[in-house]
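A single protein chain has been removed from this complex, and every other one stays in its place.
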Amino acid sequence: MVLKNDDNRNIWEKIGDYFSANSIWMKWYCTGCGAIEMPPTMTSRFDMERLGMGPMATPRQADVLLITGYLSTKTLRRVIYSYEQMNSPCFIVAFGSCTINGGIYYDSYATIGRLDKYLPVDLYIAGCMPRPETIMNGFNELIQMIKKGEAKGWKHYQENYEWYKKNQLDSLGEIIIKDEFHE
Amino acid sequence: MTVMNFVYGFLVLLGVFIFQTTLTGLNRKVTARLQKRYGARWYQQFLDIFKALRKDSTSHGWVFDFGVIMALGGIMATVIFIPISGFQAFPGLDNVFVISYLLAVGMLGMAMSAAGSGNPWASIGVARALTNMLAYDIPLMIVIFAMIFAYDSASLSEIAAMQQGMGILGWNAIRMPLGGIVAVIALLGMLGKKPFDSFIAPAEIASGPMVEYGGKHLGFMFILHEFMTFIEVALILNLFFGGGATIWEYMLKYAILYTFANIISGVMPRFKIDQAVRYFYRVPLAMAIVQGLVVILTGLGVTIWF
Amino acid sequence: MSSMNNIINEIKAALAPLKMETPADKQIAAVVRPEAIHNSLSYLRQRGFTQLCIVTCIDWIKDSEFELVYILFSWTDGIHVQLRARVDRNNPVMVTATDIFPGARYYEREVTEFFGVEFTGNEDAGKPLFLEIWDDLPPLRKDFDPQAYSDSKFPMRERGNEFVSEIGGTEK
Partner (left out) sequence: MNLAIILAVTVLMAAASFFITRINKKAGGFTTVLSSLFALAALFFLRGSIGEDFAIFYFTFSITTVGWYFSLVMVMAYSMTSFFNPYWMEKMMYPGSYNFMYLLSMAGTIGMFFAKDFITLFVFWETVVWSSTFIIQLGKSRKASYVYYVISAIGSMATLFAIMLAYSVSGTFVISEAFAGLSGGMAIAVFFTFILSGLAKIGIFPFHVWLPEAHGSAPHTFSPVLSGGLVKMGAFIAFLSVTAFPAYEIFGDMFKVFGAPLPIYFLMALGAISIIVGTLMAIKQEDAKRLLAYSSVANGGYILIGILMLDQVGFAGGMMHLINHAVASAAAFLAIAAVAYRTGTTKMSEMGGMIHRMPVTYLVYLIAIISMAGIPPMGGFVSKWLIFQGLADKGMIFLAAAAFFGSIGSFMYVFRPLSAVFLGQTFTRDLKKKEVGFFMMFPMLILTGLSLLTGVFPNIFLRVITEIQTSIGLIPVTLAENTIVTANGFLDAFRVFIVFGFGFAIAFVIFIVRRKSTKVELMDTYTSAEFIHTRELLHYSSKFYAPFERMYGNAPDTMTLYKKISVKIRELGGLAESLFYSHKPEKTVFWMMAVGIIVILIGGVV
């Protein structure tokens, strides 16, 4: 997915993007091994709060969804469900090679290959897993992107909703599961 | 009641918002330094609020919206009644009971809106918040009650004014030492700071009442939280620490009191809700009753200094 | 507490296993005929092996057989017993153990889901458990090709030059 930087925002949107860039609340979806890299990023050593970032409890409150590792099909259903509960503008940051192209699970029947076929990923942080330094670097990148108005994944998702839905259904069959465990 | 009253009221709201939000931002830095971190920028809290207001939001029906408006409206009305170093937008209405019960309008609005979202976490959070309120309010109200009896006045500004002029010895927190301790402990409970923050526990119950808020609703909650903090700290400041003769003294004392509460909470773990109730009904309640009886029966603490 | 040897002898006498070994300390493995599984389980259960730790399966594709493995544990003796039996791969049917160990319900369901072994008597066995929606061969069978499945379901990124632009590739 390639986003062109067509900067036709009006002044209000620019101010709004300034606020969005400097106050990023994240919902941190601990899917894979990457979740363990987040606590050092948040605490004294790297101190994410100086960028204005902080953890939030629910997707409704959050601005950015962190996908920290491989996604099985079951998890992807929940991630999509969570993402659709978020309020725009919202961004997705995906960690590690698993989300980029399947990583070491490239041939697994249970994990997906590339994430951006199902959800609009604004930023990938490469690595297996990325260390906190890389993560901080990535977040800096995200802040710059939001400031410039380049992080428009949510808009892309809304505009190409059918395309994303088709990909999701092709791979997952169904997103909202109703069986004996989900009553 | 003229138009000027409302203009003053609006200015009070604006000033309180700017002051308290700045102070919250600075206190985030204080907490960060306690944890050996660099911390957020001092204006981070403004950015957070405006960012939240900027975002789109999700609504769960009219009661969800109405509750938020009612909460913020009730709280803002309460802020207008708070005397700020002798200045009041609506003079004479700074009755302790009016303030503490008008505060409940905001609470009820927030609880209604949270439960109206239909999320079980929100209901659990509300249940805990109300239980917490029952815990901290009784000891505090007993001390305040004794104070009203002794001063023959329930007006915040009058009680504050009576404590001024004698330096630190005039403060009720010094004259009624047990009551002062109860007040500071209750302040922690009122502010929902650790160790009494089980109702907004983010990891356990997904931030409790706030679970379904996003966008402007969440922004409202943040603004509401700033105003509520102001009311609670100002209540304790006026009643126990003598308010302030000038606006600068008031602001300084306020900042010190709030930072003090913040530092205490910064090094505390969290009580379970029933532990909090048990704690409040054991130590602070006993201290409050002793203090209240001393003040009512002997007059000690109010008259002895005169 | 009876010693390891006693138990081995008792089991030998009672079950008449095809093969018996002790893979490690406090562990006994017995291979029995598939028809004998149900009786053996009920014997072991009343012998004191009250906990069914797991029911699982191994796909011996070259022998065209599935090997079902039941692991039981005795809390009084502290001994694990493995019961193994091989069933025909083309017609994998086994009698359910739910009447002896009610907890076997979910283990059997899992085996059915991942290997396609049928358990007669367990009504739930056919229902999905972990794989929420599945439309292919049971995935842990050796003749199932995960790579092909993954390629058909989860398309990979075309390895274009977008990743190597910094080391001399063309622009995007």
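The letters A, B and C name the chains in turn, as written, and every chain counts its residues from 1.
Throughout what follows, a residue touches a chain if its C-beta (ideal position, glycine included) is under 8 Å from a C-beta of that chain, and two chains touch if they have at least 3 such contacts.
Source: prediction; values computed, not measured.
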Contact set of the excluded chain (shown chains only): A, B
Among B:Ala32, B:Ala111 or B:Ala161, residue touching the chain not depicted: B:Ala111
Residue touching the undisplayed chain, where the options are A:Gly34, A:Pro59, A:Pro120 or A:Gly153: A:Pro59
Full-complex contact with the absent chain, from B:Leu34, B:Leu134 or B:Leu169: B:Leu134
Residue among B:Phe6, B:Tyr38 or B:Phe260 touching the omitted chain: B:Phe6
Where the missing chain touches chain B, by residue: 1, 6, 9-10, 13, 53, 56-63, 65, 68-70, 72-81, 90, 92-93, 95, 97-98, 101-102, 104-105, 107-108, 111-112, 115-121, 123-124, 126-128, 130-131, 133-134, 137-138, 141-142, 145-146, 148-149, 152-155, 158, 206, 211-212, 215-217, 219-220, 272-274, 277-278, 289, 292-293, 296
Contact set of chain A toward the excluded chain (per top definition): 29, 58-60, 78-79, 81-82, 85, 176-178, 182-183
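Definition applied: only the chains that are shown with their structure count from here on.
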Category of the chain touch graph - line, ring, star, complete, other: line
Identifier of the chain whose CA centre is least distant from the whole-structure CA centre: A
Approximate Å spacing (C-alpha centroids) for the pair chain A, chain C: 37
Two or more partner chains touched - positions in chain A: none
Set of chain C residues in contact with two or more other chains: none
Residue numbers on chain A that touch chain B, as the complex places them: 16, 19-20, 22-23, 25, 43-44, 47, 49-50, 52, 55-58, 60-61, 63, 85-89
Interface residues, chain B side, partner chain A - complex: 28, 32, 35-41, 44, 47-48, 50-51, 54-58, 202-203, 206-207, 210-215, 218
For the chain A and chain C complex, residues of the former touching the latter: 2, 73-74, 77, 100-102, 106-114, 117, 170-174, 177, 179-180
